[in-house]
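As you look at this complex, bear in mind that one protein chain is not there, while each of the others sits in place.
Our next item is chain A:
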Amino acid sequence: MSWQTYVDEHLMCDIEGHAGLRLSSAAIMGHDGSIWAQSSAFPALKPDEITGIQTDFNEPGHLAPTGLFIAGTKYMVIQGEPNAVIRGKKGSGGITIKKTGQAMVFGLYEEPVTPGQCNMVVERLADYLIDQGL
């Protein structure tokens, strides 16, 4: 399985029970920010944004005062899981980022996808990767 297949079939898939409902974009990248695979609409992250995300995983609470920036768009940091998950919200949409052993899984969603559904999709794949040692 190539990384692109992971993104296309397991992140950009229909959310179970709701045909036609899916994340707006997703990606899997390494800890250093190198893109392993991404969906077509995934925005290009700037290097300092990637550094900010890495620092927040290592020191939880780093991004909360300033906000999480993705390609210049500001997301408000909400409750995540320290050293594991970063969650951000922007209006009725948002983002979930989960860190695995060697990668970070990103999922961005818009209305009518709910934060809970985005979490389920992103974290399920990330947990699978963690189990596989990736």
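Everything that follows uses one rule, which is that contacts are C-beta pairs under 8 Å (C-beta built on N, C-alpha and C of every residue); 3 or more make two chains touch, one makes a residue touch a chain; residues count from 1.
In this text, contacts and distances are computed from a predicted model.
Missing chain, UniProt name from the options "Aminotransferase class V domain-containing protein", "Actin-related protein 7 isoform X2", "Hemoglobin subunit beta" or "tRNA-guanosine(34) queuine transglycosylase": "Actin-related protein 7 isoform X2". The missing chain, though absent from the display, is touched by one residue of A:Gly20, A:Pro47 or A:Gly61; that residue is A:Gly61. Listed here are the chain A residues that touch the chain not shown: 17, 61, 64-67, 76, 78-79, 81, 89, 91, 114-116, 119-120, 123.
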